[in-house]
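Excerpt of the complex: some chains, original placement.
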C-alpha cells in the first residue's frame, strides 16, 4: 500500500500515519518529495484494509494498493492451469469445449432433441435453464424441478453432462442433485450468500461475469467460492454494459487473456448473451477461440421462433453445425482440441 | 408493440406475422411504407413477450415496445404518491427524510452513540449494516445477529426506527424480526429470489438501484416486490458505473424526476455511495433535495478514522449537523418538511 499525504502535511501527521501503520503490524517507509510526502506500508496488505483505516485521515490524499486483492484465484498461488472436470469432460488444458442448448428447458421433447442434435454437431456439455432470472415478474420463469428432470432425461439419452443455473441458496441442493455443473448467473455474480453456498458444494461451478463488474471483481467472486474449499470453478465472459446500442452487451474479449495472465482458472465466452444477436454468434465464437478462451457456451434451440425466451439470440441446430465446423478449422491452428 | 419487417418482406411473410399475432390474441395493423412494412400489434403487450415470439422471425428487423413493462409500480396504476411508514416516520408526501448511520454496526457503544447524535441533528431513521456485502471474502463481513441486537438497542435508546440490509433469503426472517425496514442492496437489485421473499413480508423495503441498472429495471425489480403483495417500497438512487474515475460512482440525479413521473413510489438518494467521497456528500444531498428526492441516506460515523468499513465516505456527526442545517434552509423553499 502506498499512502500519499496532502500537500503541506506536517511532521506530526507523518508520524501519526507511521504509528498507525506500526500498530496494524506494518512497516513504514517515508519518502518526502517536493510537493508531497509518500509513505510505503510494508507488510501483507491483503490482511488489513488500509484504504479504510488510513485513507480516511483528513491529511491523507489517497491510498494506492500495490497487490491484487485475491489469493487462491491468482497465478501466484497456483502457476499451472486448472482443469475442471464436468462428468467426463475436461475444461482447460488445451481443450476448447463447446457447451450448447436452449435458454430455457421447455419440454422433454425440446431438450432431448436439442441434446441429440448438439451432440451430433460436436458439443460436449448441454446447457438449459430450469430456473430463469427474468427482469419482469410476468415473463416465463422456467419449469423448475420439472425442467431439471427433463435435463436429466436428456443426459440419460445423449450421454452429455448438464449445466444449469441456480438462482438462490434454497434451490441449490435441488439443482446440485440433478446438474453436473452449477451455473451462477451474471446478475448473481455478487450474490455473496450464493457464492459461499456454492463454495461448500462438491460440484463444478460456472461463474459468469456480471454485466457491471470488473475483471478484478470477477476474480474476487471466484475467490469467495475457492475460499470455501471448492476449487472447481470455470469463469465466463458474457458481455458488459456500455453505451453501444447495436448489441445487447459488449463482449469484452480482452478479459480472456487478462484472466489467463492473472489466474489459473479456465474461462469461457458466451457470445449469445454477449451480443444478443444470433447473426454475431459464430464470428464472436471464432474471435473468442483466437483470444485464448477455453470454450464457448452458445444458445441453440431446435426452433428459435417458438422459443419461450431469448429466441433472437439462439442458433438453429444447422447454424450450430456450421459454427462447429468453423471452430474446428481454427482450433487446429490454435492447437486446441475441440 | 411495433413490428418492423426487413426490406423486401413478402406478402406471405406479412400474413405470417398477422396470423401469429392473432393466435396470441393481438389485433394487427399493417402499414406498408416505401422501404419497410410496419405492423402494429394491438392488445396488452405486457401479457405476452412479443419481442421473443415475433422478433425471432428471420424476416423481422426489430420489435419495438410501446408501453413500459411494469404495472403496479406505474403512475398509470396509481396516480397519487405512495407514502411508506417506517415505525412512525412517513416517507413521501411533502416530507424530506434524513436517514443516517454508519456503514457497519461495530459495537453497541458505536451504534448507540451514533443514533443519539444523528437524532439530535435531525435524522429520523437509523441505518447500519449487520450483514455486509463485501467484494472480498477477506473483508469485515459484519457482526450478523449481534449487530442486529445492537441496532435494536440503539432504537430502544434513541426511539429511531432502523433500516438494515439482508443479503439473502435465509437471513430475511431474522433481519425482519429486528428491523423496521429491510434494505435490498445495489448488488442484489436483480436477486429475484430475494425480491420475491421481500414481497411476501409485511415490512417496508428500501430497494437500491444497481450500479449498472437502468431506471426501467429498477422499476421492474420493485414490481417483483409489489407483485407479491408488499406495496411498501422506497426506491434509492445510489450512483451508477461510468468511465469517470474521480468519484466511486456517478450519482444520476435525473433518475429522481424520471421515477417521479413514471411511478408513485418514493425515492431517496444516497450521496455517500453515489460519490464515495465525504467531501461531496453535503453538496450532493442539497442537489438531491432540489431534484425532488424524498430524502437522503448518508453514512455518519462517530469516528470515521476508526471505522471498520467505508470510512472515506462517512461524515462525522459535526459534518452531519452542518448538512442538516443546510438541508433545512433549502427545504423551506422546496416546500418539504424535514
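Every chain is named by a letter (A and B) in the order it is written, and numbering of its residues begins at 1.
Quick note on the criterion: contacts are C-beta pairs under 8 Å (C-beta built on N, C-alpha and C of every residue); 3 or more make two chains touch, one makes a residue touch a chain.
Keep in mind that this is a model prediction, so the values were computed, not measured.
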Total copies in the full complex, given that 2 are placed here: 4
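To be clear about the criterion, only the chains that are shown with their structure count from here on.
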Distance between chain centroids, defined by C-alpha means - subunit A, subunit B (Å): 26
Complex contact set, residues of subunit B against subunit A: 46-47, 49, 51-53, 55-57, 69-70, 133-140, 167-171, 187-188, 190-194, 196, 210-213, 217, 220, 223-224, 227, 241, 304-305, 307-312, 314
